[in-house]
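Encoded as structure tokens, here's the structure I'll be asking about.
Just one protein chain is left out here, and the rest sit where they should.
Up next is chain A:
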């Protein structure tokens, strides 16, 4: 977006109302600039379907995960509203406290919205129609806070039933005069409201029908979404006011806390917090949430779309290192999904098995050629003999594709159960050789043959040392994992596993062979105590080692080894990395750089890259600019990197010189580069303070060389008005970008704000 202003500042671009009807143009956006546009419609449909499925799953998951805490919160609100009616002595004595739920949600603030949304929905549905949720940024002062509370409460109730239409009008006019923004108004409104509802026949009430005889007075719930961000002063005053009305108005607070509950004590003095009756609710930690999301969305064969190890790594590290936000993780998944279907023409095959078969038949000659070019396919061909046939015969290739796609699906079907089994077995080992979380193991498996890694070897060694009951319980959980899988190979594996388990259990009945082994072991130890010589001791130990190794194995040990071998064979058969499978490109999205650039933008690096090597941007722009009018000598181009959302303020004044290549071999500045690039390069050579005049001189020399004037002539390097103006402009642009700033130390100098030279 461009402005006509030259001054520095923030400009607001309000979205035009037309953008509302995005859905119409959605497909056009997708197909625009899309690779292999002939199959774009199919791909768009698959992509949309998959995304909707992801969305539904995550929402269901979120509800599932929050159920516990929401249920206990609902219980709390109900209890609070019911104890109020009690007339027993003790509850009367503390009726002046405002019941408050402190909901600790963790620092992943972007995820909280969904939680609060479902919370307020649930509250409206089952406890009370009067719910208002507040955000700190809209409540800078007490006045605003009050206004928001009144607006939310009164209008929500108005929205519930049609018969209160007139009241909407009334409240509207009332609220227009902010004079009435006091809790007295709310009180009056509440009393009239409850009176009305108690008078009206039960049939008339629709949405708030839950409000039965017992809840004649539904509580008024006020949710503070981000407690930390509220101004403590405002909050204190509001609580003080509320406590004055608590006898007439059954108020209730819910505090959303991102850090720890002790913030309440930091924000509220004792005189205020003594007005509250705080109960603590702790929500699920975000890492657990992520684990379940990954479990449901990624470690499953029901989604044909897959992330490669690197992309997965990027998404997980953004989560762990930067924001802890599950919502952002899913957004990243969405981006990968969209990019995959947008950029990979063969992604039309990335769907359910049956559809994929159909789509194989639809493939055009261009697509088939693309398949032949796939690295994984080439590798596959090398292993096969009859390649010439495949390179020419389309029908044959289609048949093969069908088979390969089927194989890929089978691979996924076996991969995940075995992955889970391996995780079961190794996740409880000391020092976690293969990671604590299943996602770590998954990442290892995606990258290389897991069985070749050292960690895997050590894990297997540790497995061979497990005690019997541990081994049995682990194998049993493995069997449970394999149980629901409907695949021939997995069923076979299950049968074998169960045989092993049966054998292990039979051992219990068999007689123990312990004593003889013990004797073997103890005798050298007894000898050991006599010796004191170091050499002898060493020899002794070596002997002991030998004897232990050569020792006859007990039946349990034999079985244990058998079990471990069995697991090992399963791993070797099924956990090979996807790269080894032909046509894996169809399902796996691999471009981690794109994802990183979009989600974890580096504005500074982009600016510096643009300034030090402008050719990479300008080449692109030239290509794009070809269809535009190129008559003028100077074209104003707005530089937009991939992460254009981060900044779009960098403007280049480009002199598009026709023949000069901007690229120089030795990395020095080309004198045909844009002014700002030249100025930038020159300023890198300076120290902390830059003399403006020297800078100008150097600049003018470089630019004169670009103009092709004779270095020996008189005018060379002379500063004329145009050059001066161009220089000033470049300098002010650099200042705008934050590389230099004016300094008071020396008037004709500017201070450099970055370190390092060229």
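Throughout what follows, contacts are C-beta pairs under 8 Å (C-beta built on N, C-alpha and C of every residue); 3 or more make two chains touch, one makes a residue touch a chain; residues count from 1.
In this text, contacts and distances are computed from a predicted model.
A chain of the complex is left out here; the name its UniProt entry carries, from "Phosphatidylinositol-glycan biosynthesis class F protein", "Origin recognition complex subunit 5", "Protein SIEL" or "Cleavage and polyadenylation specificity factor subunit 3-II", is "Origin recognition complex subunit 5".
Here one chain is not drawn; of A:251, A:264 or A:326, the residue touching it is A:264.
The omitted chain makes contact with just one of the residues A:118, A:194, A:476 or A:600: A:600.
Summary of contacts with the chain left out: across A:26, A:56, A:107 or A:391, the touching residue is A:107. Considering the full assembly, A:322 is the residue among A:195, A:322 or A:539 that touches the omitted chain. From the set A:70, A:103 or A:146, the residue in touch with the chain omitted from the display is A:146, counting the whole complex. Residues of chain A that touch the chain left out of view are 89-90, 93-94, 97, 99-100, 102, 104, 106-107, 109, 141-143, 146, 177-179, 181-184, 226, 228-229, 237, 240-241, 244, 258-266, 270-271, 273-274, 276-280, 285-287, 318-324, 600-605, 643, 646.
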